[in-house]
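Shown next, in structure tokens, is the structure this report addresses.
One chain of protein is taken out of this complex; the other chains stay put.
Let's turn to chain A:
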Amino acid sequence: MNRRNFLKILFSALGIFSLSGLWISTRVGDKKRNYQFPDPLSDLFKDSVNIYPPGAVDDFTSKCISCGICADVCRQLGYNAITFTSLKDGLSSALPVVKDMRDNPCTLCMECTKVCPTGALIEIPKDKVRMGIALIDFSICLGWNGDVCLSCSKACPLGARVFEFYNSEWGNQPYINENCVGCGYCVKFCPVGGSAIKVVDIKTYKSGRDKYLAEFKKLLSISSEERYEIVYGENLPKILERGKEFEREYQ
């Protein structure tokens, strides 16, 4: 009798413990970043977006069953690119995403697409992949503010297919066109603290596309005096501030 009571109490306690665990797990979110600067392009694309692994089909959320094989393969090959969304995301939670592009971008090895058992990821050629699109924040990019940097274009696995350059006295101005696959290699190799490039998914990109292109065209067309004001007045102090962050990031 004594033992039975003990077990009863034990298992009810376990039940309550697990319920509270469920409750907590939906509230434990992403780890906060340890630097205080906003994301690049945070005023244009506010929402944090999910970048699904390469080869994700259109109805990815209804096909993925979160078995974790893709993440396992990715870890096995040493890339660690694929992680899972936190449970705060509602019905798109527990899905594989390429989240931390600053440290672990997708290498486009396409191994995850070969092992997916539900067909949520399908094997397609590398240049047909559309994980998202990388966008350069012109206000903190070195190439747009009087420098010749080229780090992003050197890192890009697709190179000249994706990068366009608008050379002028204001630097070697890089522009990423819509052939971009969104792997995030440029994000990793950008020397600006916290990266000057952000990868957004296609849907989010379409919503902010006009504004982004308008900003791009404005920068190319304005006069030298105005450009001088922008570069030396606003952008370079920002970049310098982030430069300190860069040192901290890679210590």
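Criterion: a contact is a pair of C-beta atoms (placed from the backbone, for glycine too) under 8 Å apart; a residue touches a chain by one contact, two chains touch by 3 or more; residues count from 1.
The criterion applied here is as follows: contacts and distances are computed from a predicted model.
Q: According to UniProt, what is the chain that's been left out of this complex called? Choose from "Ferredoxin-type protein NapH", "Sugar ABC transporter permease", "Acetolactate synthase" or "Translesion DNA synthesis-associated protein ImuA".
A: Matching "Ferredoxin-type protein NapH", "Sugar ABC transporter permease", "Acetolactate synthase" or "Translesion DNA synthesis-associated protein ImuA" to the record, the invisible chain is "Ferredoxin-type protein NapH".
Q: Using the touch definition from the top, which of A:Leu44, A:Met101 or A:Cys116 touches the missing chain?
A: Here the residue in touch with the unshown chain is A:Cys116.
Q: Where does chain A touch the missing chain, residue by residue?
A: 3-4, 7, 11-12, 14-15, 17-19, 21-22, 24-26, 28-31, 59, 61-69, 71-73, 75-76, 80, 83-84, 86-87, 91, 94, 99-100, 114-119, 122
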